[in-house]
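The structure's right below; bear with me while I get my questions together.
As you look at this complex, bear in mind that one protein chain is not there, while each of the others sits in place.
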Amino acid sequence: MALAEPFSTGNSLLHRLDPRAKLVAAIVWSVTLAALNDLRVLLLGVICAAVLLVAARLNLPRLLQRLLVVNIFIAFLWLFLPWSTGGEAVATWGPITITREGLLLSLQLTLRCNAIVWACIALLGTSRLVDVAQALRALRVPQKLVLILFFCVRYIQSIHDEYGRMAAAIKLRAFKPRTTFHTYRTYANLVGLLLVRGHDRADRVHEAMVCRGFDGRLRTLDHRRLQKRDIAAAALLTGLTIILVVFECLTTG
Amino acid sequence: MHIAEGVLSPPVLIGGAVITLAGLAYGLRSINADNVPRVGVMSAALFVASLIHVPVGVSSIHLLLNGLAGLLLGWAVFPAVFVALLLQTILFQFGGLTTLGVNTATMALPALLCYLLFGRLLRRQGALGVVASFLGGALAVALAGVLTAAALLLSNAEAFTTAAAALLVAHIPVMLVEGVICAFCIAFLRTVKPRMMPKPRNTRERVDVG
Amino acid sequence: MPDNGLIQLEDIHFGYPQRRHLFAGINFHVSGGDLLGVVGANGSGKTTLFRILVGLLRPHRGMFNAFGRAIQSPPDYDELRRRIGFLFQDSEDQLFCPTVKEDVAFGPLNLGKSKTETLRIVEETLASLGMSGFADRISYELSGGEKRLVALATALAMQPDVLLLDEPASGLDPRSKRDLVEQLARIGGTQVIASHDMEFVRATCRRVIVMDAGKIVADGPTDAVLGDESLMLHHGLEVPHSLAAEGRIATDHHHGSGPSHGHGHGTSHERQEHT
Partner (left out) sequence: MPDNGLIQLEDIHFGYPQRRHLFAGINFHVSGGDLLGVVGANGSGKTTLFRILVGLLRPHRGMFNAFGRAIQSPPDYDELRRRIGFLFQDSEDQLFCPTVKEDVAFGPLNLGKSKTETLRIVEETLASLGMSGFADRISYELSGGEKRLVALATALAMQPDVLLLDEPASGLDPRSKRDLVEQLARIGGTQVIASHDMEFVRATCRRVIVMDAGKIVADGPTDAVLGDESLMLHHGLEVPHSLAAEGRIATDHHHGSGPSHGHGHGTSHERQEHT
């Protein structure tokens, strides 16, 4: 199932933290790390992120599979960067020259990407999607955008199930995907039907909202109170990022 | 293809975020309160549709559908793409929080352009409608590839030249397939639910709710 | 017109672009405490009637009174929707919030209730339906029967004076259906139920109207209407088997040789419409 949230259920400290605290921490962490360059600092970031991942106690095979997928883009860059970056030659095969600068750049991107992604899996993956959406609302994202996100999150599973049944239906009628117009037309029809059904569903949802007094303003229940440990955790991660920034400044002079 | 975390330079990340914020602001203003559920559910449908893998020769690709999204949603494509990418980030770690701005802009700007160029032609029967919807789907993907490549080049022109070129080449088959699928899909919608075609002017749809 | 009439439609005209004159002068009334079944084949106009009653569609012509006033202006419609709870055919459409608690809270919050008050209403409503443990469940993950009850809770949380239920029994297994019958009996008040399931209508309603092609062709006590075999068959319906089981079918049930008046139930359907 493509839409499973394999990491969202669990009993670790990270699972128990308030999604708002985790979301703030994830944003601070991502933005800071994106601006860091020093390899040693980035390595330190990866280690911190690894600690978070361990603390989250996630299903290991699933996690490794996910990390593999994440690094596809990075692998794509490794195909090109080591020889297309100018600099001091490390090895030469025929016309291809691997440069020290190219390798270091590749390594830098890899470390930076994984430091950010690992932390985000540990922080955001350990909340249910609906809770992350709630957290965004708490961060004063514009109302319409939050509503769009809400409906998207709410109906994505139903629509995915619809697609699953439609995909089964074409399979049951002896459909075999090939590189043909028939195949593309069939998929286009499925997409079209998903959109038509989504369109009509949205109309009914809107009516259901109007029937319960909706006037364009989203009113919601209070969140649970932030606890000390939530604030402490967000502060701890923010503190860590500050330390990394300080290290970076020190190393680069 | 969405650019992963940690690859782009801070100025490019900031630039992408600014474009996306502007697009979001204008896009959200174009959505009236009654249409909010529609944009939400449509972005869910487009998200699911973008998980579909279609065969191309011996390989397969997954659909982007940004052109289709633009043609059907107009300016609302910005919030729709943003929400879909945010979910991809949280669910699959495709892209990331810091690249959300750049990735939204590279997908939504071409989609919007295709809407402005071809949107009004889609209601036409016959060849014109088919060509417009094919171009809408294909051009949106092509430009998304160009903008993605540009984001890489702006970050580090020297190092990323070959990677950006490879990315562009990889988009060519995707572009053709997307054009074909977009054309068939628009044809389906024109038959089954003509109401979903882009409106001729800026006429708001009548909503029969008190 | 009865004095305790909660809702009256008089000479209502309405049509869709493709179906110009679905209603060409329909009259309909609901009194306080009515448990009214609306039966009719697909396309007979049941859902359109409901959508007019709850203000999602506006009649092109005719008089619409509800709760002692004419319904005309937008504030009238707001008031109407507050006082009429609507259970949609597909509960998935009605449960648009991530969790059960938020779904049930949505209506009360829009009515301007405080958060504390709303939370109290949510708890009470769920408890009254035997669903106390469900507040934090994700709406999407509920079973069909659970969704139906939560959807009912979202309507009840607005403390409506009238409940409209569109095909509430569809897709439910027999056990869930029995639960729903019990809950509706317990809730009481004024209910209008559209259903294809004649047994369900018989189990929940005291009065039944039959619709066909935008007209109300019969109106009377449940067993008298549902037991009239020629009426039922003529309009694409069927006599509930439970009535047959009790030996209370109004006519010879094999050949439909014309309605019998032997039981003395006062059905007021228009006989000339038959055959």
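We call the chains A, B and C, going by the order they appear; numbering starts again at 1 in every chain.
In the analysis below, a residue touches a chain if its C-beta (ideal position, glycine included) is under 8 Å from a C-beta of that chain, and two chains touch if they have at least 3 such contacts.
Keep in mind that this is a model prediction, so the values were computed, not measured.
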Where does the absent chain touch, in terms of which shown chains it meets? A, B, C
Selected residue (touches chain absent from view) among C:Leu56, C:Leu109 or C:Leu237: C:Leu237
Residue touching the undisplayed chain, where the options are A:Leu64, A:Val90, A:Leu139 or A:Ala168: A:Ala168
Residue of A:Ser8, A:Asn114 or A:Asn189 in touch with the missing chain, whole complex considered: A:Asn189
List every residue of chain B that touches the chain not included in the displayed model. 187-188, 191-193
Those residues of chain C that touch the unshown chain are 40-43, 143-145, 167, 170-176, 178, 196, 198-199, 232, 236-238, 240-242, 244-247, 249, 253-254
Against the hidden chain, chain A presents residues 162, 165-166, 168-176, 182, 186, 189-190, 193, 196-197
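What we mean here is this: only the chains that are shown with their structure count from here on.
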Taking each chain's mean CA coordinate, chain B and chain C are separated, in whole Å, by 43
So chain A residues touching two or more other chains come to 150-151, 153-155, 201, 205, 207, 209-210, 215
Among all residues of chain C, those touching at least two other chains are 56, 78, 96
